[in-house]
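As you look at this complex, bear in mind that one protein chain is not there, while each of the others sits in place.
Up next is chain A:
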Amino acid sequence: MAEEVILLDFWSSPFGMRVRIALAEKGVEYEEREENLNNKSPLLLKMNPVHKQIPVLIHNGRPVCESMIIVQYIDDVWNDRAPLLPSDPYQRADARFWADYVDKKIYNIGKLVWISEGAVQKAAKRELLGCFKLLEKELGDKCFFGGDRLNIVDVALVPFYSWFYALEACGNFSIVAECPHLVAWAKRCMERPSVSKSLPDQYKVYTHLLELRREHVARLGAQLQAQQAQ
């Protein structure tokens, strides 16, 4: 049966990147559809009515939502190649734990680094570096979190490498100085076409995040003015 695979995506989304990497690792052909997040398509709203967010994988007409759930779905369906999870149950649980840790921490804390300032930003930087160092410890001297191949932890985490320039510029710190092993791991990942073709240019991401920060500051300013007028 001919497979129809569509990915509703947005170029700068780390969550979208996870799905791109997983599909590329499995060699699955798909149609990528870029969403305008300020004007979401009827298809997106129909396929993800609960969260109305990308990424959404539409496989033979049926939607799968939430990036790490999509990644595990891709691994389950195309299970004859490039496994993203080991076969041993204990190692699987360990990989799921660390992928979940990345999911709980990196986006929210990283965002505070590029969007906020002052004490909030300082605390976020400290926390983010703490998370990166813990992940470095977990990586140890393995090539990838999955050993000699990518696993769901690599897939969950490496998209945030596209944020590194923005994090360093906004936060005024050097990630490679603090976490050299993590940066080395990210560069090894980038040697794989599945990763390098899925991540946008770091400078392009930086200008985009600066724009989001400008909009955020403008919104806060407008809210403050409205409160003061009351």
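To be clear about the criterion, contacts are C-beta pairs under 8 Å (C-beta built on N, C-alpha and C of every residue); 3 or more make two chains touch, one makes a residue touch a chain; residues count from 1.
The rule is short, and it goes like this: contacts and distances are computed from a predicted model.
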Answering from "GATA amidotransferase", "Glutathione S-transferase", "DNA excision repair protein ERCC-8" or "Auxin-responsive protein": the UniProt protein name of the missing subunit is "Glutathione S-transferase"
Kindly state which of the options A:K40, A:R96 or A:H216 is in contact with the chain not pictured.
-> A:R96
Based on the whole complex, identify which of A:L37, A:V120 or A:L134 touches the chain you can't see.
-> A:L134
Selected residue (touches chain absent from view) among A:S12, A:Q53, A:Q72 or A:S194 | A:Q72
When the complex is taken as a whole, what residues of chain A touch the one chain not shown?
-> 50, 59, 62, 64-66, 69-70, 72-73, 76-77, 89-90, 92-93, 96-97, 100-101, 134
